[in-house]
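Accompanying notes for the structure given below.
Note that one protein chain is taken out, while the other chains of the complex remain in position.
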Amino acid sequence: MNMVIAGADCTIDELMVVTLARQFDNSTRAFNGAVSFIPVCAYLLARKTHAPELVWAASSIAIDADPACLGESTLSDSIWDGAVMLSNSPFDFWAWAQGMRYNTFAFRGAQIDRYGNVNNTVIGSYDEPKVRLPGGGGMADLGCMIPDIYLWSTTHSPKIFVEQLDFRSGIGWGDGGDHREKLGLPGGRKLCVTNLCVMDFHPESRAMRLKSLHPGIILETVRESTGFEVLLPEGEVPVTETPTEEELRILREEVDPTSMRLREFPQAEN
Amino acid sequence: MNMVIAGADCTIDELMVVTLARQFDNSTRAFNGAVSFIPVCAYLLARKTHAPELVWAASSIAIDADPACLGESTLSDSIWDGAVMLSNSPFDFWAWAQGMRYNTFAFRGAQIDRYGNVNNTVIGSYDEPKVRLPGGGGMADLGCMIPDIYLWSTTHSPKIFVEQLDFRSGIGWGDGGDHREKLGLPGGRKLCVTNLCVMDFHPESRAMRLKSLHPGIILETVRESTGFEVLLPEGEVPVTETPTEEELRILREEVDPTSMRLREFPQAEN
Amino acid sequence: MDKVLKIEQAAALVTDGSILALGGLSMNSSPMAFVRELIRQGKKNLTLVAIVNGMAVDWLVAADCVRRVISGLVSFEGMGLAPNFRHAVESGVVTLEEYSEYLLIARLRAAATNLPFIPTKAGLGTDVIGLHPETTRLETDPVTGEAYVACTPLPVDVAIVHAHAADVLGNVRVDPKLLWMDNEIVNAAAKTIVTVETIVPHSSFIAEPHRTTWPRFITDAVAEVPWGAYPTSCFPKYGHDKAFFSAYSKAARNPECFRTFWDSRLAGPDTHAAFLQANGGAATVNRIRRPTT
Partner (left out) sequence: MDKVLKIEQAAALVTDGSILALGGLSMNSSPMAFVRELIRQGKKNLTLVAIVNGMAVDWLVAADCVRRVISGLVSFEGMGLAPNFRHAVESGVVTLEEYSEYLLIARLRAAATNLPFIPTKAGLGTDVIGLHPETTRLETDPVTGEAYVACTPLPVDVAIVHAHAADVLGNVRVDPKLLWMDNEIVNAAAKTIVTVETIVPHSSFIAEPHRTTWPRFITDAVAEVPWGAYPTSCFPKYGHDKAFFSAYSKAARNPECFRTFWDSRLAGPDTHAAFLQANGGAATVNRIRRPTT
């Protein structure tokens, strides 16, 4: 289990879930891919608190699923209980993704750059990789189709937040500025939530910008943990708002009582 | 009811159905559209005689349907009984048509030209039509996708078999010769069965060519009933082979006991 | 959010001049009760998208609700031409923007998937693609040299479809499954209104989630109208009413007869139930009801 954050009465996984959940509202129509416990918890939490009409398609398949607890894979039927529709992957899902009937998705990445572009393909050169990663899967697709995309990382480090991706598997704000617009792509990255802080994107340059520091985290730590220069907001950097008791209760008791979300944190490996 | 053909012990509708049915074999994978009693009877008859593995999708939907008798529409559920699959129109059907999983279809047309092109759109000019016909529907599509297409007409006349279509709703052999090939289209028209004769297409010019005359029909009648010059086969023109007793029995008793196929003949209107 | 409306309220969502796509195919599953309500509300200048249709288009044209029809085929199949549609196009009162069936599907898919075009070989070598060279553009693949038709997006303001069951949230089931091309218009449409044979409890969707056709976020409004596709069919519950089609076609041969038919049996009755009653009521329902197997 993650350490309790001083002054917040919650652990970092809980803070991340709650922070993400507060981004969503009744117009959110989300789905999830593999190993996505943090966003899955956030969708469920939002639905059980302030956004009862939020749409979540478990594994991109099981719409309005309401599992009693999460299973060990977010891409399997272990989270489909209570669904109102089992939708077809190629026809329903891809038509709705392209038509922006789904509008919200969340990505992790082995590498993330300042514009929120992501790499999950190779570390090192493509032809002679140091590590052959799983591959981008739908990253290249969904980054071009879904308008509201969130990033998260449970291990904010210079190895992940890099100056230059080894491979761009999925587009965020591309080369920054109006690059997405020029390509005719909708929306763009909204927010990046890590174990240290919350970052948004500068409205013009589209470069990552610190939005708030998690309780107890200092700016220097974020700087040292990030391979590129993080923009700062005007004025003092706020502290990330902490969860309410009610949010924590629902997350712990109703959304993820078996704490599957901890699987995304290194110390939780078993 | 149609008049019995002298020396054939059958009526013209029966001769047409049987002639068409004999074109099909176990590799035939067919479907049908609206007002297609003659080909529907032919598919069923072929399946019940020499081609038990023939595939027929009733209304393009109900695969391997085995109705006890035909209904009044060939584009409705009245002919779907006994189907092994109800397939989806846009996803299943159009994917299979484009992929040539279906290989056989049959067209009528308000006008047909020497290359087997068809018109079901307008009589007269397009912008100020004499008669606004229903429209081509899938004619323009299927003519480009399905390799083996048959034509039929229950009223062989110069109004239907015309020198020049008022509108080309569906392509047969196009402008003749290698026109289809140049367009990258598979197959082409195979045969045209009318109430007077059977015609195929010259292997090079792709113009319509008399193949056989129905019993009692003379060449002059076909010539007078056709708005373009019909090519003749080498040697004497054969007489269309007449149905066997078994074929007639199965057609009359099992395929279409209520004689819905007569709806395609003018005298059967009610 | 409860999305259930009375059919009068649902029809009121359609504004004059809209691009309206009608579900169903030929004599099957058209949203006829909704169409009748549009007529009663006197809608004007509609553009109809109807891939393969007949009676619904003919009604709306007869009621002078329509400026333009985008379609691949309008007829009563073996029962003849759609009389009002035919005359309105012949006389130029209504503009027909004509495609083939698949060219229309491709245009709808381009709209549904935010693409500049969808390619197809449909229509090559025919006069159909020449009718609208800007929306069905003849192109050549630069690598293979193959000809294709680039079909541009056909956006739809409102799709109207008839289905079997919905819950109050707008989850919809076509029973036993979707056969026709309603998905194509729904995916291309900004709004979707669904009429259903019956509203069922939400729990029945959770019990059989694999049978749901459209989830609530596709649906903008739901109206319950039993026998709502009449006089077209609603497989497997009922077939189309051949007697209605015949009587309608016969009446259309004479303007006076048609006016009487229209008032007494079509546009006059003030509810769908009254409309059914005016067309034979229980006897008609029993005639068209399919045997349950």
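So that you can tell them apart, the chains are marked A, B and C in the order they are listed, and the count of residues begins at 1 in each.
Rule of thumb we're sticking to: a contact is a pair of C-beta atoms (placed from the backbone, for glycine too) under 8 Å apart; a residue touches a chain by one contact, two chains touch by 3 or more.
As the structure is a computational prediction, the values presented were derived from the model and not from experiment.
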{"item": "Which displayed chains the hidden chain touches across the whole complex", "value": "A, B, C"}
{"item": "Touching residue (missing chain; options C:D16, C:D141 or C:D270)", "value": "C:D141"}
{"item": "Candidates C:F76, C:F117 or C:W180 - the one touching the absent chain", "value": "C:F117"}
{"item": "Selected residue (touches chain absent from view) among A:P39, A:G109 or A:G138", "value": "A:G138"}
{"item": "Contacting the left-out chain in the complete assembly, out of A:I61, A:I149 or A:I217", "value": "A:I61"}
{"item": "Chain not shown, touching residues in chain C", "value": "114-121, 134, 137, 141, 143-144, 146, 148, 152, 176-177, 208, 210-211"}
{"item": "For chain B, residues in touch with the removed chain", "value": "29, 53, 55, 62-64, 80, 82-87, 91, 95-96, 98-101, 145, 186"}
{"item": "Residues of chain A (touch criterion as defined above) contacting the omitted chain", "value": "34-35, 61, 72-73, 75-78, 86-90, 94, 98, 121, 126, 128-129, 131-141, 143-145, 167-171, 174, 179-180, 183-185, 263"}
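Definition applied: only the chains that are shown with their structure count from here on.
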{"item": "Maximum centroid distance from chain A, chain identifier (CA atoms)", "value": "B"}
{"item": "CA centroid of chain A to CA centroid of chain C, Å", "value": "41"}
{"item": "Between chain B and chain A, distance of the C-alpha-averaged centres to the nearest whole Å", "value": "58"}
{"item": "Geometric centre distance via CA averages, chain C-chain B, whole Å", "value": "29"}
{"item": "Sequence positions of chain C contacting 2 or more other chains", "value": "183"}
{"item": "Junction residues of chain B, two or more chains touched", "value": "none"}
